[in-house]
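Below: one structure in structure tokens.
Omission of a single protein chain aside, the complex is shown with its protein chains in their original locations.
Our next item is chain A:
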């Protein structure tokens, strides 16, 4: 493995104020991990275990209380870090797609290139068309998100993220909101990305995908990493009771 991990998470903890307003809830409890360039890290765990929160701290959508994260050599806890600049290097795909509702599929992919990367519009258009082709939705380029199915929207969202030429892609349950017949297509796209060498952190409940694509799997429970390993041993012989219980339930 490379000596220069692209992501280093060092003992981060995060609390949310609890729902009743008094007290607080520990969403991340001294979590540490590293991701090497080209690696696919899959994060699994029960609902509420902190998977999304962990993923969202990687691009500073969520702040953390203690610890540090270094992404692409940039320390997130450092006050001088330009977080917007840092985020442009990290692609994120959401469970609910979050396409810009007032823009067509094509313009969704063009906008961030022009605004954030400062690309000339003509160049951004060429790149956008190319990417929409690649994710298999070129024929819907001029449709608005409201005119697209969930699976189609997620394809556009992936194209939008890729248009920024990210160094790493984060997927937060990218297939959980899709109709079952749409899931396979999106997982195929993610598989292809992984094969092309993209560094990825993937939160998912698709164990088949995890087993096949992951270089490493992390199991989280109650804000902690309970177990981690490469997929073969992870699925064959999980060493913790909670991992076993979770896998029994989901498989």
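By definition in this document, contacts are C-beta pairs under 8 Å (C-beta built on N, C-alpha and C of every residue); 3 or more make two chains touch, one makes a residue touch a chain; residues count from 1.
Note that contacts and distances are computed from a predicted model.
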Completion exercise
Should one name the undisplayed chain from "Amino acid ABC transporter permease", "Spermine synthase", "tRNA modification GTPase MnmE" or "Cytochrome (Ubi)quinol oxidase subunit III" using UniProt, the answer is "Amino acid ABC transporter permease"
Fill in the blank from the handout: Of A:9, A:41, A:54 or A:99, the residue that touches the missing chain is A:99
Handout entry: Residue in contact with the excluded chain [from A:8, A:61 or A:138]
Key = A:61
Practice task
Check the options A:8, A:26, A:75 or A:88 and report the residue that touches the missing chain.
Solution key: A:88
Completion exercise
Where chain A meets the left-out chain, the residues are 59, 61, 84-92, 94, 96, 98-102, 111-112, 115-116, 144, 146-150, 157, 160-161, 164, 179
